[in-house]
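Heads up, one of the protein chains got dropped from this complex, but the rest are sitting where they should.
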Amino acid sequence: MSTIVSLPDQSTARLPKVSYLNKEYGLKSWLLTGDHKRIAVLYMISITFFFFIGGAMAALIRLQLLTPYGDLLAADTYNKVFTAHGLIMVFFFLVPSVPATIGNFCIPIMVGAKDLAFPKINLLSWYLYVAAGIMMICVLTFGGVDTGWTFTTPLSTHYLNTNVVTAGLAVFVAGFSSIFTGLNFIVTIHRMRAPGMTWFRLPLFVWSHYAASILMVLGTPVLAITLTLVVLERTIGIGVFDPTRGGDPLLFQHLFWFYSHPAVYIMILPGMGVISEVISTFSRKRVFGYTAVAFSSVAIAVFGFFVWAHHMFIMGISNYSALVFSLLTMLVAVPSAIKIFNWAATLYKGSITFETPMLYAFGFLGLFTIGGLTGVFLGSLGMDIHLTETYFIVAHFHFVMVGGMLMAYLSGVHFWWPKITGRMYPEGVSRLAAVITFVGFILTFFPQFVLGYLGMPRRYAAYPPEFQVLNVFSSAGASVLGIGYLLPLLYLTWSLKYGKIAGPNPWQATGLEWQIQSPPLTENFDKTPIVTHEAYDYDWLANKTRNEVTTVG
Amino acid sequence: MQHFISPVLWQFLVKWLTHFAIFPPEASSIAPYADALYFFLIFISVIGLGAVAILVTWFSIRYRQSRNPVATQIEGSTILEATWTIIPLILFMITFVWGALLYFRIYSPPPNAMNIYVVGKQWMWKIEHPGGQHEINALHIPINQPIQLTLISQDVFHSFSVPAFRVKREAIPGRYTTVWFEATRPGVYHLFCTQYCGTLHSQMIGWVYAMKPDDYQAWAAGSTSGHSLAQNGERLFASLGCNSCHNSTPNAHGPNLASVYGSHVQLANGQYTTVDDAFLRDTILNPTLHEVAGYAPIMPTYQGQVSEDGLIDLVEYIKRLNSNYRIDQTIDNSAGQPVQTGATPAGTSAPPLAPGAVKP
Amino acid sequence: MDSHSIAAQTAEPAHLEHEHPAFLRHHFENVAQQREAATFGMWLFLLTEIMFFGGLFCAYLIFRNWYYPAFVAGSHTLHIWAGTLNTTLLIISSFTMAMAVHAAEVRHRGPLLRWMVLTIVLGCGFLCVKAYEWHDEWVNHHVPGLNFSIQEFTHTNPAYPGDKPLAPDMAEKTQIYYSLYFVMTGMHALHMIIGVSLLAILLIRARGGAFTNGHIAPVENFGLYWHFVDIVWIFLFPLLYLISRHQ
Partner (left out) sequence: MEQHQHEHHHHLPHPEPSEPTHTPFRIVSPMTYLVIGGCLLVLTAATTAISYVELGVFNAVVAIAIACIKASLVVLFFMHIKYSSKLTKLTVASGIFTFLVLITMTMTDYASRAWGRW
């Protein structure tokens, strides 16, 4: 009997008879569910679908750029492809990735609640996501859209005859999906915590989601109204963004980036939460400087609202504004630096193991550090002039979003996979996938920094021949990267049926979610837990395990 | 070597290697300053990344489970955390100041800069030299001479980028922007549009020809269209009827425009403003927004009637207008005084051209 | 202060812990937690609304600074009586809504229904006046993009003989004013329509006895929404109707 507590030996673990997965059967029980865990699974399936569509677009982009002459796709097709890649990856993958899947699954359990505060709104948010997704698919089916994901006016309003309106409305609807997710998280974290779960006992995953949710709730509506204005401008020509009627295209930039810069933090903060959990668990040590990491999340969220105009340094904002926004951009880099060093210091005197989530987390540390530091290049006014709108931006963004966020997402998916499905993924092949992803990523995106400094502009369907060598490296890397992303899809699907039974706490982690069965019951807990320990209290876990051995055994 | 692999592949490799570039040429006076900051930033990035990499690697080896089975729980360390807060902060502040200085170097043209107008449109760059040379997707400039570009877009956002000079500036619809550079090495350099501007964005590219001053003079003399921008502007000024109000006769309704460029004028709302290119352009299109004190707001708008090229001609004309002599004469002529028409020899009137302009 | 008193209804949380009324959803511990969560959620939703209108106010401020004479001229074509009447209607409807919430709090079904009906009537009254104004603006060719004409602004407005006619370039800019006017009042009216519809649903449920059994969260939160829509109008009224009326 004592074997159940001396995991990760899973030989005697069995799947529980009743769990959220088999409480009810049938499609209807899934599509009308209020259970946050089921909604998380629905989200996971849908964002995976969109990730691979966006990934296919990326593959087309890299194939096109293999040669300098634009042999594969016509220029307008290429424009549609990179626009679809951007829109899908940003609004249909990155924004909902960790929050809507892992966050949805874990946050209620982590705070000791039975569900999110508003289960129906949670389901509504998934349906909004699906509706937006269907609109996006319609856009792609009926001729695509070639605005670029930034919808820049007056290009999007007056100079294109593609499906801009539908695409804009799709993003509008997707935005409300994200607002409702954020709103649900904030209320849940404030109001649904179990007795004894004080703010400073919350896992850092919850803190980072809290910060991201604030950004979702306060930033997204500005995007909504901006896109509404774009749609109105395009359909009836109201003139607010049209310079020939006295409107100001730069106002669009201001309003767009007021959301879309914080959106970057919406995308990365939840990933940072994953990294805190994973690094702590696999070094069996509490996160170094818990308070600093928690507050740096909030600081990123707050400062995130003050830096949007750094996307517009050369676009005609006043020099004084450029100075202020550059200064604030430098300040927002500091909390990220704090996080990186605190994670590194967490390893100190730990007892480190190298399971797949940890490998992905190491990948995150390296790639996010590069991504963050190159962000400082771009925040620096004079350097930005040369680097902006080139492949340097592309590389920087992908280092943060793919090297950072996607690594964090995969780390989280592997980490919580046993909890979500009750089964282990195959450790050997998944470690291989983590390494392949890291190598493929570096090969794909590092050459783009060099291309950027050489001056190769982004969004070019064809380019001068001297840039070809680096582009070939990049495309070659992308094929490696593609394998790295396909592997998890295959072996995780395989593991649903054939994976080893995980048992409640395969990693011996301290979070509340690991103290219940895997997969959990629909109500998460038999009885509301009472929390007496801090997050990452491994002594508490060891003590609890000892008691259990005596009680159970 | 080529005997061991296929000749096609060999050709390919050779082509690659000859085209292989990892650093752009430094061809302007600004480039070394930009590169210095770039290397500084790379330096601190390597330090930062190195610090993280060393810590992570060392801890991973030293504290792996097989070597350190029991973790020691540590709360944190205020001193350490303060250290890695303050050191990055200082480095980022240095970067900020350095970057700001570079920014103002790039965007503050020196007073002796030679002005060239650039109009961006889907999908080409139209370059207009004051001497009347027009170019598409090509820019000829002399080296060792500060060049100021005044950019505007006719439709959507474009961005004028010359990587070899490390300068870039957005061409905005409805507004002039400026950037300057001084080429230091003769050569042919890429000119890109870097702001996504629609279907043929990737074909909105061209070349910058940096030439020795003598070569440039030869090119300028050989490429002129026959009329300087100011001369085109003068014709436009007359054909639009601007001269009926803007002259120096006693019954002129509008301000006298001679030598108005660069002066400070008081607006109807009491504020003072400097007359620059942007101000001139705006007053032609939106006269009500810049009512000059002492004049009735009767000027019609020319929005939609003058192209960006025409506006540039007008601006260039007014910029170089030192006297109203020729305007008044045109008025007299059109007022129907045939006696004096032929009596004014063209040669005696002072041409309103600045010395820099190239004559036909 | 006698204008308010502490409610008695949630004074015994200890008992509620084990009491499970039909409206208490399974994942909440007790009624108080459910009500607090709902109210807090509603406030967060109103935050998003603030930012949604925030983008419009930002645009409004910029263009009002740039094209002040056009904004004055545009504003002078609006019916100030209609704006004032609508402000009054909305404020009274906010009052009646507050009273409806009060009726739900003290569990009086009759007054609850009456106040809700009154709120719906006032809301519809507001929309009718708004529709009349829009119709008027359509007739006068003031709808940007659809049937706009600057004719009226290049000549003296008979209602404001003191106003100088605008120069054509400034008259063109009245289009910006009207764009913002229609987007802002349109977005506001959309919120009103949604509000009236929701209120009608709540009314039907209230007739069946809901909301007077202690489960007042839906009425209370709808009240918050309704008051927020009122606040938006409180700002729209001076910004759109009252620009330099003294000229």
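Letters A, B and C mark the chains as written, and numbering starts fresh at 1 in each.
We take it that contacts are C-beta pairs under 8 Å (C-beta built on N, C-alpha and C of every residue); 3 or more make two chains touch, one makes a residue touch a chain.
What you see is a predicted model; the values in this text were computed from it and never measured.
Engineer: For a quick check of understanding: of A:80, A:209 or A:254, which residue touches the chain that isn't displayed?
Structural biologist: A:254
Engineer: Using the definition of touch stated at the top, determine which of B:133, B:178, B:243 or B:301 touches the missing chain.
Structural biologist: Answering carefully, the residue with contact to the hidden chain is B:178.
Engineer: Touching the left-out chain: which of A:160, A:218, A:240 or A:274?
Structural biologist: A:218
Engineer: Considering the whole complex, not just the chains shown, which residues of chain A touch the missing one?
Structural biologist: Touching the chain left out of view, chain A contributes residues 1, 4-5, 13-14, 16, 190, 193, 195-199, 214, 218, 222, 251, 254-255, 258, 305-306, 308-309, 317-321, 324, 503-504, 515-517, 525-527, 529-532, 544, 547-548, 551-552.
Engineer: At which residues does chain C meet the chain that is not included here?
Structural biologist: With respect to the unshown chain, the touching residues of chain C are 2-7, 9-11, 13, 29-30, 32-33, 35-36, 39-40, 43-44, 46-47, 50-51, 54-55, 57-58, 61-62, 65, 80, 84, 87-88, 91-92, 94-95, 97-99, 102, 105-106, 223-224, 227-228, 230-231, 234-235, 237-239, 242-246.
Note that in this section only the chains that are shown with their structure count from here on.
Engineer: State, to the nearest whole Å, the distance from the C-alpha centre of chain A to the C-alpha centre of chain C.
Structural biologist: Those two chain centres are 36 Å apart.
Engineer: Counting in whole Å, what is the centre-to-centre distance of chain B and chain C, each centre being its mean C-alpha position?
Structural biologist: 47
Engineer: Which chain B residues reach two or more other chains?
Structural biologist: 286, 303
Engineer: Using the touch rule from the top of the page, what residues of chain A touch 2 or more other chains?
Structural biologist: Residues 246.
Engineer: State the interface residues of chain B toward chain A in the complex, per the touch definition above.
Structural biologist: Within the complex, chain B contacts chain A at residues 15-17, 19-24, 33-34, 37-38, 41, 44-45, 48-49, 51-53, 55-56, 59-60, 63-65, 68-77, 80-81, 84-85, 88-89, 92-93, 95-96, 98-107, 122, 155-157, 159, 161, 163-164, 166-170, 172-175, 177, 190, 192-203, 205, 286, 303-304.
Engineer: Which positions of chain A touch chain B when the two form their complex?
Structural biologist: Residues 70, 75-76, 79, 146, 148, 152, 154-155, 158-160, 243-244, 246, 249-250, 283-286, 288-292, 313-316, 319, 322-323, 326-327, 330-331, 333-334, 337-338, 340-342, 344-345, 347-354, 362, 365-366, 369-370, 373-374, 376-377, 379-386, 388-390, 450, 453-455, 457-470, 472, 538-539.
Engineer: State the interface residues of chain A toward chain C in the complex, per the touch definition above.
Structural biologist: Touching chain C: residues 108, 113-119, 121, 179, 183-184, 186-188, 190-192, 217-222, 224-226, 228-229, 232, 235-240, 245-248, 251, 254-255, 258, 523, 528 of chain A.
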